[in-house]
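Every protein chain except one is present and positioned as in the full complex.
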């Protein structure tokens, strides 16, 4: 969820206009075929609502039936199990917290694949291990269905306002169909390659983000200790080769920028515990592919220690504070 | 030397025009007061030539007299010792390879401070430990002179074409005088704060640069192993929060960008051994100020190991190759 | 395989005597009940032979039938599938290269659990993810069987001579039965706790071993660069708080000790690629349990890079050579 996009306001405005237009044209359509949605948590409930807004009939399901109440009131039909959803809809979106949940929802006794129709399009927006995405795609293929991974970035706010970014992996011929659905919920839908590459792209971006953030935090801290003014240092870095998203868009030092978590005691934003989770996925992927990720590994450990030291719920830019706490000696 | 600046062509053109103008106006001046220059190595000889081009009489000195030959032919007067230079010029620029050389040239038996005139302006463009810069400033002050640190970025090419960037630390009242001289040799002259902060800014930038480069290399490598096309991954990172100078301007993966060392077998650019040296300075500064720089430290160690494994003379982006070498098993 | 045991010769002798005694008493028995053995690789084939030597009838199986030839000639009966082995023996030992193989051999279509008899004792000596061990135990329990994990240390030599060490996890009541079988193949059989703790103990030991080895290598290297004689430094460390197994028993510096891989161009011993594999398991276990292992992670990355740089087949103490290679500059 920590992939943030740089975009001129103009671009965003154009995209918003585009969405509104699509919205209108959708409603104008005689009728749309239904979409299944499984996983109505913080992110999923907003996403399902945006599908409804765009005129899609929605068949929803969640392990906690109470999560379905709001979407039901908005017109969705709630079903008991993923299998029942698969029986009623041939396009299904899943949004789940972990690899294990994805495995259960797809291959469990009451899972999607028990009732999936041939030719169905299954889109998983969970952030999980790419090797699990590949396995689900193989299982789906056995049933004649197509599985695509499409993890999102942008957080709850973007989910609510329909401005998520989706990174999509899977067979290219289905990308247009995927895009049609996902543009109801997001402004960027990027095709990344074969199944699993959506996850791969997200994991890679967030790993580099973590490295850049910790690097920026320790660099700013060192500069301040050496007598540099943080705003000036930030300016110098941003016009030089030290420039990165964490230094020029999301600076971790209080007082350098407005409107970022560091200006608000590290509240909001992307929690340290979520970054630690994504770095765990990056580490798993690296271990499985025998890839050396020295700074990614150390970053993973730093965010892990921060969780142990009380920073779990703070924005991940609080690593500046973690490193800086005044010393007794 | 690895601080590279982003600048629109317009800006560069304007600055070039400005330099040409200054050039003309300088020559138009009846006469300029002489400038001392000590340290005529790869960088310093080009810098001294640019002073001559701008019409400044130059008194030069170097520990290797043969280094002075070319500049002498161009009109500079060569002297035997730093002390003699200080006896003849009240503005002196030094460009030396290490902290120890700086200490010797300033405070040695035949050093600048033995003969420096009251009111002299001493500008050190070497990249050294900021605490040494401070010490030199204190020693200079005792003699009634002003010492400023002004390390450069941009490499031999920029030194030759007069397009270096200078990061300047020292008393603010002298900055205009410093700027006047340094604009003969560079296009950006940035004031960073009290003495030592020029060094600090350079060290900080290069540390974050090293972290970003290694981070980009391992991220690209992981993505490729996970099935992503490197150009596509690079594009996704650059429009996302993983964006950094090493991913969007100096990508370490062969085939992703033109005109960078990775497109040329990692030749040219900024050598691994020089990056290891700058990271050593960053580590020293961090140790002295009791500052934690976890990723900077690991990056230092990685570039150190690379030097031991045969990458010393390759561009520092060759860390991609270092991490990627195919495994036997 | 890199857990090496310190033991006085006396202890070893006593244990050997004990084994001989057991041996004799075994042969004296009228007959022994058969034991199944699945996985006849470098390690497993030696282990199965030792079972035969101790008088146990063996039912063997391997995915590569040719691996079974030798053991068949020695009297074992070879079967086609794990399921058939389970049909014939109620004590089965498995020795497989990875978690995936274990899952397949136990839960696959022709796996042990398809035909396992109620009350059977299943002992897995593979080195795998402890969470997989736990899962296998749960699956076995459903069938009324008991699964124990018992990874080994000691390498091919110890497997051949019956001097392995086993670290055993699982229900304590079965430990005596496990011990009876494993003492045919090893001199130390340690009870570690509930299922999965055998794996945990092995992973933990090898992680600390890797840290100690790299630490010893870099310390010795630093000392030598600072002018210390390596033998003298080693002696000082070993009588001080820097002492560890890698410094006093398996020193990585050529010339310091006899009879270790560093005295033989890092041949033999425990390969870098195997250490990298075990560190991958440690990293997985740490990620799953949200445990920070900063030095374990960095060690994993170092052994991973070494594999990429041509050290895959050398003993893991070659990290000294990796760090030391002379620099060009």
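Each chain carries a letter (A, B and C) given by its place in the written order, and its residues are counted from 1.
We take it that a residue touches a chain if its C-beta (ideal position, glycine included) is under 8 Å from a C-beta of that chain, and two chains touch if they have at least 3 such contacts.
For clarity, every value in this text was computed on a predicted model and none was experimentally measured.
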Touch with the omitted chain, as defined above, among C:200, C:253 or C:307: C:200
Touching residue (missing chain; options C:208, C:263 or C:312): C:208
Residues of subunit C in contact with the chain not shown: 2-7, 130, 153, 165, 167, 190, 192-194, 196-197, 200-201, 203-209, 211-212, 214-216, 218-223, 225-229, 232-233, 236-237, 239-247, 249-250, 282, 285-286, 289-296, 298-299, 302, 323, 327
Subunit B residues that touch the omitted chain in the full complex: 276, 280, 283-284, 287, 290-294, 297-298, 300-301, 304-305, 307-308
Residue ranges of subunit A at the interface with the undisplayed chain: 273, 298, 305, 307-310, 312-313, 322-329
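To be clear about the criterion, only the chains that are shown with their structure count from here on.
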Numbering shared by both copies at the subunit B-subunit A contact, with half separating same from different: same
For subunit A paired with subunit B, centre-to-centre distance based on mean C-alpha positions, whole Å: 40
For subunit B, residues that touch 2 or more chains besides their own: 298, 323, 327
